[in-house]
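Below is a structure I'd like to ask you about.
Moving on, here comes chain A:
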Amino acid sequence: MKTILAAAATAALLASSAAAEVKVGMITTLSGGGAGLGIDVRDGFMLAIKQSGRDDIEVVIEDDQRKPDIAVQLADKMIQSEKVDVLTGIIWSNLAMAVVPAATAQGKFYLSPNAGPSPLAGKGCHPNYFNVAWQNDNLHEAAGAYANTAGYGNSFILAPNYPAGTDALTGYKRFFEGEIANELYTELGQTDYAAEIAQIRASGADSVYFFLPGGMGISFLKQYADSGVDLPVVGPAFSFDQGILQAVGAAALGVVNTSQWNKDIDNPTNAAFVESFQAEYGRLPSLYASQGFDTANLLISAVDAADVSDADAFREALRAANFASTRGDFAFGPNHHPVQTIYAREVVQEGEVFTNKTLGVALENHSDAYAAECKM
Partner candidate 1 sequence: MIAERWITLLTLAGFLAIPLWALAVDEPFTITLATRAAILALAAVGLNIALGIGGMVSLGHAAFFGLGGYAMGILAFHAQSFQPLDLGLFTIEGTKSMPVIWLTAIAVSALAAWLIGLLSLRTTGVYFIMITLAFGQMFFYFAISWGTYGGEDGLSIYVRNSFPGLNTLVPIQFFAICFVALCAALFFQWRLRASPFGLALNAARQSEARVATVGLSPKRLKLLAFVISGAITGLAGALFADLNRFVSPTMFSWQLSGELIILIIIGGVGRLAGPVIGAALFVALEHWLGGLTDFWHVWLGLILLLIVLFARGGIVGLLTGKAGPHV
Partner candidate 2 sequence: MSEPILSTRGLSKSFGALKAASDITLDLKPGEIHAVIGPNGAGKSTLIGLISGTLAPDDGQVALAGQDVTSLGPEDRAKAGLGRTFQISALAMEDTVLENALLGAVGATRQARRLFSPVQRDTALTERAMTALTRVGLDKVKDTRCAELSHGQRRQLEVAVALTLAPKAFVMDEPMAGLGAEGSKTMTGFLDTLRAEAPILLVEHDMDAVFALADRVSVMVYGKLIATGTVDEIRASRDVQDAYLGSDA
């Protein structure tokens, strides 16, 4: 055992004396349902690595199949066998909850390109955990704030019956000042919303807020558009990202949704990102792609500033967030979650393609509700 440890130490010394090699483990969903999100994160991330032209960052990519136990197993592999320094890539909150606490406890850095479950932002926060996307509640809070400015006074709100769904409705209610006509928890994976739409019709609400990620959102929007109910709909960006919009089609036109990013956000990094992503992959980038891209650029900025084997210095470099984000200004709050502006955007049609147009700011320099609980 001793000799193995010694060998490992020598190897570490050698590595640090050479060009600061950084090994990144990316665990993301590349097969089965929901693979589209993981593929976008991966493509965005790898685009940034490629553009940086660096050869001192090595990325190992593995498919978690959206199964928590597989994700844990892959994390073990990356830590034990690949000996990565930084982990990233997980899309889903439940997978993040399975992987992140154990990984950070073992001294690894974790950069979240998508999931931001509330325990990791509050009591369970960790100095080595950085969220580059959002805390889960953020976009819902922004939607609540937008609903106020739009003058809505009575919302019908619905989400699937699981923790992220509860968080979503809580987030919306945290900022929305009007009445709640009804609060509905649907079945996870539900595909038919006729019954819910009938309730919306009968509820007397003046607006609808829903959080139904993936195929659930597609089904809801198509059925809603066909139902003849014409209350305005607000949602988080997840049901209106570039990958999903084409499948919803005209049913989504005019729907307002909240996002920390859009392809028309006016800054040079974003313009270059949108253009190069399209050139590289032949499709418009989604917000997941932008998150992957930002995550990689944050990492690159930290690698430039500090040696990953010096954990404290590297952590400081990450905290500084000294990189040009596709969202414009980007900074971390005390719990290592973003403090950022969240926009309201509207679904529009550009030629054959459905996409989003920014309407305005929903929440300016917004942090999250859990930062105060974080002690680190």
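Following the convention adopted for this analysis, a residue touches a chain if its C-beta (ideal position, glycine included) is under 8 Å from a C-beta of that chain, and two chains touch if they have at least 3 such contacts; residues count from 1.
On how the list was made: all candidates are chains of the complex that A comes from, given by their letters.
What you see is a predicted model; the values in this text were computed from it and never measured.
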Chain touching chain A (counting every copy) in this complex, out of 1 or 2: 1
Interfacial residue positions of chain A with respect to candidate 1 in the complex: 4, 30-32, 35, 62-63, 67-69, 72-73, 76-77, 80-81, 93-94, 97-98, 101-102, 105, 117, 119, 161-164, 166, 185, 187-188
